[in-house]
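The other protein chains are all here in position, but one chain of the complex has been omitted.
Right after this comes chain A.
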Amino acid sequence: MLPLTNLRRWRRVLPGIALLGLAGCNLIEFSPNDHRVPEEFTNLTEKNLAKLQARPLAAGDSLRFIFTGDSQQFYDEAEALVASVNQQPGISFLVVAGDISDFGLAREMQWVDEKLRRLTVPYVTVIGNHDLVGNGRPTYQHIFGAFNYSFVYGNTKFIMVDTNGREYNFDGTAPDMAWLKPQLANFDGARRQVVISHVPPTNDDFDPALRAPYVQALHEAPNLVFEMNGHNHSYSITQPYNDGVTYVNSDAFSERHYLVVTVWGDKQFRIKRVKF
């Protein structure tokens, strides 16, 4: 029989052992492709949009947000970016234009969120080709959410669309034009539109069969401010199709620059590139 003092000692130690056990459960990884993560790392798009909608932009205020992309393996840079963005006044949210992860793995997406949740503003993402590698599809779905979605903030409708055609072996499903067209036709109460995706239509990784319909749909959009992409790891503002549609490309985290984007009026905008 155990002496009473021993029992007391065990009572003190047991919660610690239970805690270790819980941590152990998270460590027991079935496969790097398994997407079990703690609940706090799931449904992040929905959670971050709820946070954003809880802080509506005052009527008449210009909309200002941070645009960046391709966080991938750049965790050191992610820390520096968060520290810098947290110094920016008057911003509403941050956008990562795809390639949150490098290998489409749950742990990576969790690691990036652990950095970006330290932002003083919410962040949203669109899926990138690296997020679709292996079992990235269900993993991104579980951790972030929908591949195609839209939201309205500050009089602007943001349309986030999966354009990673190569990951579907150019099967004609990405971008999903049947989803995109009605999204562009409807303002949902906003006065202007912004389309954000990962692979730009000028890139070889965009489904060649969908390039013309996509470019045409953007051209015909009733009040598109610009189309924004990642993937190139290189900042640019161009009108590659000379059709009046502006395409903005973000720097990757690795380039240690982000864009401060201000939008006002009908569809006026200003873009400032910031080094961090």
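Everything that follows uses one rule, which is that a residue touches a chain if its C-beta (ideal position, glycine included) is under 8 Å from a C-beta of that chain, and two chains touch if they have at least 3 such contacts; residues count from 1.
What we mean here is this: contacts and distances are computed from a predicted model.
Per the UniProt record, the chain missing from the shown structure is "Outer membrane protein beta-barrel domain-containing protein", taken from the list "Branched-chain amino acid ABC transporter permease", "Succinate dehydrogenase/fumarate reductase iron-sulfur subunit", "Sarcosine oxidase subunit alpha family protein" or "Outer membrane protein beta-barrel domain-containing protein".
The omitted chain makes contact with just one of the residues A:66, A:132 or A:174: A:132. Take chain A: the residues that touch the chain left off the picture are 24, 27-36, 73-79, 102-105, 107-108, 111, 115, 132-139, 141-142, 166-167, 169.
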